[in-house]
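Structure provided below as structure tokens; questions to follow.
All protein chains but one are shown at their positions in the complex.
By letter and in written order, the chains are A and B; residue numbering begins at 1 in each of them.
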Amino acid sequence: MSLTVAFQKLSKNFGPVRVLHEVSFELAPGRVTGLLGENGAGKSTLMKILAGYETATEGGFAIDGQPLRFTSSREAEHAGVVLIHQEFNLAEDLTVAQNIFLGHERRRGWLLDDDNMNAAAREVLQQVGLTLSPTTRVRQLIVAEKQLVEIAKALSRKARLLVMDEPTATLTPTETERLFALIAQLKAQGVSIIYISHKLDEVERITDEVVVMRDGRFITRAPTASLNRHQMANLMVGRELSDLYPPKTPTPPPAAAALLQVRDFSVPGWAREVSFEVRAGEILGFAGLVGAGRTELFEGLLGLRPASGGAVTLVGRALHLRNPRDAADEGITYLSEDRKGKGLHVNFGLRQNLTLMNLAQYARPVLSPAREHAALVQAVEDFGIRTGDLQQKASALSGGNQQKLALAKVLQPQPRVVVLDEPTRGVDVGAKRDIYFLIQRLAQAGQAVIVISSELVELIGLCHRVAVMRAGRLTATLQDDMLTEEALIAHATGTR
Amino acid sequence: MPPELADSHVSPAARAAHLWGRLHGFGPVVGLLLLCLVGTLLNPDFATLDNTLNVLQRTAFIGIIAVGMCFVIISGGIDLSVGSMAALIAGCVIMVMNKAGAGMGAGPTVVALGMLVALLLGAVFGLIHGLLITKGRIEPFIVTLGTLGIFRAYLTYFADGGALTLDNALADLYSPVYYGSLLGVPFPVWMLVAVAIAGGFILNRTAYGRYVQAIGSNEQVARYAAVDVDRVKILTYMLLGLCVGIATLLYVPRLGSASPTTGLLWELEAIASVIVGGTALRGGAGSVAGTVVGAILLSVISNILNLTSIISVYLNAAVQGFVIIIVAFLQRGRR
Partner (left out) sequence: MSTFNRRRALGVLSLAAMLSMTFMATPASAQKKEVLGVAIPAATHSFTAGIVYWANEAKKELEKANPNLQVIVKTAANASEQANQLQDLVTVNKITSLVVFPFESAALTKPVAQVKAKGIYVTVVDRGLTDTSAQDAYVSGDNTAFGKIPAEYIAKALSGKGNIVALRGIPTTLDNERMDAFNAVLKNHPDIKLLDAKHANWNRDDAFKVTQDFLTRFKQIDAIWAADDDMAVGVLKAIEQAKRKDIKLVFGGAGAKGAIKTLIDGSNPLIQANVSYSPRFMYDAIKLTAEARLKDQKLPATTIIPSVLITKANAKDFYFPNSPF
């Protein structure tokens, strides 16, 4: 019943960037393995390769001693490997049962056997502790329920190796407990489980052993009992922070006047009565779990979501921002965490992307491509954007260089306050370092920088102060000695 | 660094791809040239100056509307109502001019008033579309499908189901706007050229034009990049309305009348011109020049069919369909 998986010198390239470097390790059968690593360490990519969503560039893996190469998730599922995605893979307008059996529909002759599927779906839903009807449409579910449906779907595929990527990010404590019970039950049935999570307390509690990855490389494999949380974190980070981050400038004195001040600001459904301020020359971090409402808070501030109540003042003057245009006119710009969906026009040229936010400056009233081009040349130099051809489309750049271009774009209007949401997501280490130094330069130049990040070490290494949000509320603002990974996790999860 | 220098780093393969991309862009032009060759072979009269001017002159309405439609489609929208809108504007212009003519006598002022009404109505109708689409959050397809019916019904109502006809004296005064010419080229052709040049300029050399492309390419990204999406969209539908107004003020003097069949299916011809001209129906990028070529191409097809009798009259529409598909094939995969 159980599977043995052995990775053998597995490497993966995305375009010019190598994200996995000759990863080799074995997974023992019938155990729960915690897979640890920072964002971008390559955990998700490795698991996607194992589950058939991606293919290895070099090397590969063997299951039960047999070298295999899945070209689709279907093949992987056939071999008993099922991945539960971090991002949901559900068709919103289909019912729960239809989603669970999507691509594996049960038939009676030419017709779908809905009764059979609904009954079977009800059974697996019960296993994950969901009492809703299998004929409910997924659109009507809340996020945690969708997560449980994803797990139920995996169960229905009769998995022998189950990969869970941050399954508890959206679950309440009760739901999390039920999931842990389910994991124990599956383990007893002989199912191997790979558990990816940033919540080290969970890893400590439910895994038998841990595998640590860093920068696309396998670092170590050890029994969970042999490590404490601090050691796990050290293994994940694994480098002197000073290598990666610029030396911090002195924190602006608390007495210094706030540049941007937010009081009791709410975004219905996401953020409640959040208050914070940021001074000129300061880097303010925002930490929190997925769904804590950080992104939504700032989208609300920029007028991208309906907000209610609260006061926003810029240098003492009240602001009413109806949309990002108003915000940009006031000197506040925002870099979205969703680069392809909200950050860049991947089908546009570099020049057109760069100047979009302050196009008026290049149009008086006739656009001057020559001046736009000069700005691009300047930005390529300032931001270290590596590109052979200045005429190509943004889609031709690597992820890190796309991110630098997106940064250059939101900085084009020379904002006084810039909000960077996950500025290093999906970026390799070299580019990360460039971005950190760039953020430092902005602060030195007197801009206020707000960094939203899920990488705690990044926040600690970069920010003067870090605000922590949990379930829509700002729970703490940490600085100096108080700014530690444990403290951030504690405030983010509410365990303190 | 001038672009030439930047280009010098490009590999030969990339340059070949670039060239091929450009060639694809000429799909409509190649199609038009081939069609003209066929036309000349079938009937020597095809290539005469008179026929060329005839074709261009009758293309003017669709061509001018298509330039506006080009902006709407690039922005990711659609307007199905332009034919009905043109008919209603034509009807209103005629009614206003007849009334004003009866009051103050037929004079150039009345004609100018009529033309002003055409432009004004076009802009107002466009504004209504824009507001319903942006502030009302209704799909453009549905909004303009609704007004498609509304506009034509009101014209039919005003015309009592018959035709609205411009008073003779006014018609004579107004007719040079369609039939007159400058340097041997009819006014509508000049107007088409002017609208096309202005359109190309606005699309490629103004911030507004860039915003239109940005919205069509990815509305979310544009919104996050501080583009005032609603304002740009409203302006886009107003621009199209204005183009319909211009087309109508040229149309009215041609027959001096508006009837429920005026402007029938113009919306499809305008949309076809835009798409044949190389603009993607999903928006994001497109070409005004290509659009005008597309419009000319469509009227050349029917011109050639009228100039020959080799194909059964029942198959005329099929020929047009074949040519549209072939040209679309020639310029596929440009993006």
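Heads up, the rule we're going with is that a contact is a pair of C-beta atoms (placed from the backbone, for glycine too) under 8 Å apart; a residue touches a chain by one contact, two chains touch by 3 or more.
This one's a predicted model, so the numbers in the text were calculated from it and none came from an experiment.
In terms of the touch definition stated at the top, the absent chain reaches B within the entire complex. Touching the missing chain, out of B:L34, B:V96, B:A163 or B:I326, is residue B:A163.
In the complete complex, the hidden chain is touched by one of B:S84, B:N98, B:T147 or B:S259, namely B:S259. In the full complex, subunit B contacts the hidden chain through residues 43, 45, 48, 50-51, 54, 58, 156, 159-163, 165, 179, 254-255, 257, 259-262, 264, 302-303, 305-307, 309, 313-314, 316.
The rule is short, and it goes like this: only the chains that are shown with their structure count from here on.
Separating the CA-averaged centres of subunit A and subunit B is a span of 46 Å.
Those residues of subunit B that touch subunit A in the complex are listed here as 1-3, 6-7, 9-10, 14, 204-207, 209-211, 213-214, 217-218, 220-228, 284-285, 335. Residue ranges on subunit A touching subunit B, taken from their complex, read 304, 323-325, 327-328, 333-334, 336, 341-348, 352, 356-357, 359-360, 362-363, 365-367, 373, 377, 388-391, 409, 413.
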